[in-house]
Structure formats: structure tokens, C-alpha cells
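Dumping the structure here so I can ask a few things about it.
Of the protein chains in this complex, one is absent; all others appear in place.
The block that comes next holds chain A.
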Amino acid sequence: HLTVTEPVAILKADEVWGALRGLETFSQLVHEDDYGSFLVNESEIDDFPRFAHRGILLDTSRHYLPLKSILTNLDAMAFNKFNVLHWHIVDDQSFPYQSIYFPELSDKGAYSYNHVYTPADVRLVIEYARLRGIRVIPEFDTPGHTQSWGKGQKDLLTPCYSGEHPTGSFGPVNPILNTTYDFMSKFYKEISSVFPDAYIHLGGDEVNFDCWKSNPEVKEFMKKQGFGIDYARLESYYIEKILDIVSSYNKGYVVWQEVFDNKAQLKPDTVVQVWMGNNYAHELSSVTAAGFTAILAAPWYLDYISYGQDWKKYYSVEPLNFPGSEKQKKLLIGGEACLWGEFVDATNLTPRLWPRASAVGERLWSSSNVTNLQDAYERLTNHRCRMLR
């Protein structure tokens, strides 16, 4: 709650996080007149976010992002009242996370020794974010998207076969070995203590079954478990065991929508992130109908650049435009603007993210009737000049 009158302006909040948001708003109210004096208009503001989860996804595996660019981005997030950094920290291409228990992961899996996030780096990001009221939710995506893990952890990934012989290449995490779960157990113990947020993102997207199908031991296992040829069941088997491990560390988890779509047994407090573009409204209905909390990312893949004012289409998304009851709609807790890293690094991250992500920021904070594009354009261009400063 912000009151601006003479002689003093007052900012009141229930918690410090509200104060941070209010300070940002106050800073935006200050303007300069023609003589260079700073002014604020008399105002009375009562503000609160529409959605509780307003995030930005950064990908530091396809391209390493130096610490500075992550921190600059956290600043920009705070200017736009974003409150979650979804740190997609490792993936196929590189493993920059320096693990304490498993140093070989980054030793062998990072692009180079200079392309690593040390424990100190990670702590810095978490604290920098915290001071801005931003949660850091790390994503260690498995069982797919894990090529870089195999470099430093032998026998973690499934060896692919051609007929009777291994081809030399590897597929997703091997779900049939006990060693896999011993590793994951220890690994997630570390992650749970390094990252203080109540949630960890476990990934679970785009698992390619070809390699599993080619491996005779995996095929044997499928038979023994009675999974038939339904590899989605093997994927779910793996995921369920990971979910148990992570729960045992008292963390909640977020997963990509495939985990739900492939019918894994999820705990009721699982958060499902909807990212697939075709008919995401339908997916939101299904997820919330099944009683799960959802986060929307599908219409906000900001890495998909195109010519023109694409911020308008991001702004025009109405997250609750899906068939469902009041109760269901309450389960949509927010969304994320995603900037995947295939074509992005520190040279173009900032101009590519901002101010386009600001459109998403307003959609997630402001009331659903704040939709006028003309008005938004004026305010956003102003805000853009402000961010330049």
C-alpha cells in the first residue's frame, strides 16, 4: 500500500517482499519536470499480484552465461516484479554446475574450466536474487537432456545398441540400474541443501525412447516389470523414484507436462509446467482437472523471435482462458517467460529478453482487465527508456 502526500510518502506492506514491489512502483512514479526537479504526483495505490509465480527461465547449458549477465538480468526482473528465476542450469550440451559430491560432472561436462558455476557463484546468484525478492528454482532435467552428465558420471546414461553391439553413443539416464538411483539420491541431497527454495524443477521433458528400446538389458527389464512395449511406463517408473528421492529431502517439485501426460504417479502437490504450444488451454484443463497446480509457459517462449512487435501477442495471452471450474482456475499459480539458450548468450540476452518479457510480467501481475494495447505501448516504451537508465 503506497500513499504519496505532503510532507511524507508512506509505503506499507505485510512482508518485506511487498515493500520491495512497492519501492519499485515508487521509483516509477518519480519523474522529472522541464527544469530538472524530481516530482511525484499525489497518489494512493493498493497493489498486489494476480499470480503468485511470475518467472523467467534462463538456460545456461546451450550457452554459458557469465555471472554478470545473470545478475543484470535479476535486476531487470526486479524492475518488472518477476519473482522466480527458473535456472535451467544443465542440459545435453554442457554441465556448468560444479557439484561438491561429483566434481567430475563439471570437470568433464562443462564447455571448459572457465565455463563453470562454482558453489560461490551459485550462492551469489541465490543471495542477489533473495535481496530482490526473487526465488531461485534450479532445474536438473532428467532422464532426457542429460548427454553432458554422462561425460563425468560413467554408467549413468543408457548405452545405445545396434543389434547386439553398443554403438558407443548414449541415451537418457539408465532407469534400470541401482547405481542410477544411488547417484541421484546423493546428487539431489546436495541440490536440496545448496538451493534453499522449497521447490526443485526435475524436468522430465522430451525423453527419446529409441535408445532404451535398443538396449537388451532395458528390454529385459521391461519384460520383467510387465511394461510390455510401453516405454512411457518405464519413464514413469524412473520419474516416480526420483520424486520419492526428492520428497525425502522435503522438497516440492515442478515437472514439465510430459510427466503428467505420460501418466506417472505424481504426489498431489506436484506443479506441472505446461510448455507445448498446440492447444495448451486443453492441457491446462486436464492438469488442473486432475487436481495439480500448473504453471503456464507455452505462449511465452521468448526465444522464438520474429519480425515486428511480438510483445503484443505475449501481452494478449489470458492465462485463465481454458475450460474449467473456479477451483481449477485457482490451480494455475502463474507462468514463465522462457529464453532458451540455443541462440542466446551474454551478447544478446538483455535486448532479446527486455522489454518483451515485461509484457509477460504485467500479464502475470496486473488485473485481468488491464489489456489495452495502446495504453500498454505507451507505458512500456516509457518503462523501456527507464530500464536503459
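The working rule: a residue touches a chain if its C-beta (ideal position, glycine included) is under 8 Å from a C-beta of that chain, and two chains touch if they have at least 3 such contacts; residues count from 1.
One rule holds for everything that comes next: contacts and distances are computed from a predicted model.
> Out of "Exosome complex component CSL4", "Nucleolar protein 6", "Vacuolar protein sorting-associated protein 35" or "Beta-hexosaminidase subunit alpha", flag the one the UniProt entry gives for the chain missing from this complex.
"Beta-hexosaminidase subunit alpha"
> Considering the complete complex, identify which of A:51, A:64, A:95 or A:140 is in touch with the unshown chain.
A:64
> Of the residues A:30, A:229 or A:305, which one touches the chain left out of the display?
A:305
> Using the touch definition up top, pick the residue from A:1, A:115, A:186 or A:329 that touches the left-out chain.
Of these options, the touching residue for the absent chain is A:115.
> What residues on chain A make contact with the chain left out of this view?
62-64, 66, 68-69, 93-94, 111-112, 114-115, 303-309, 341-348, 350-352, 388
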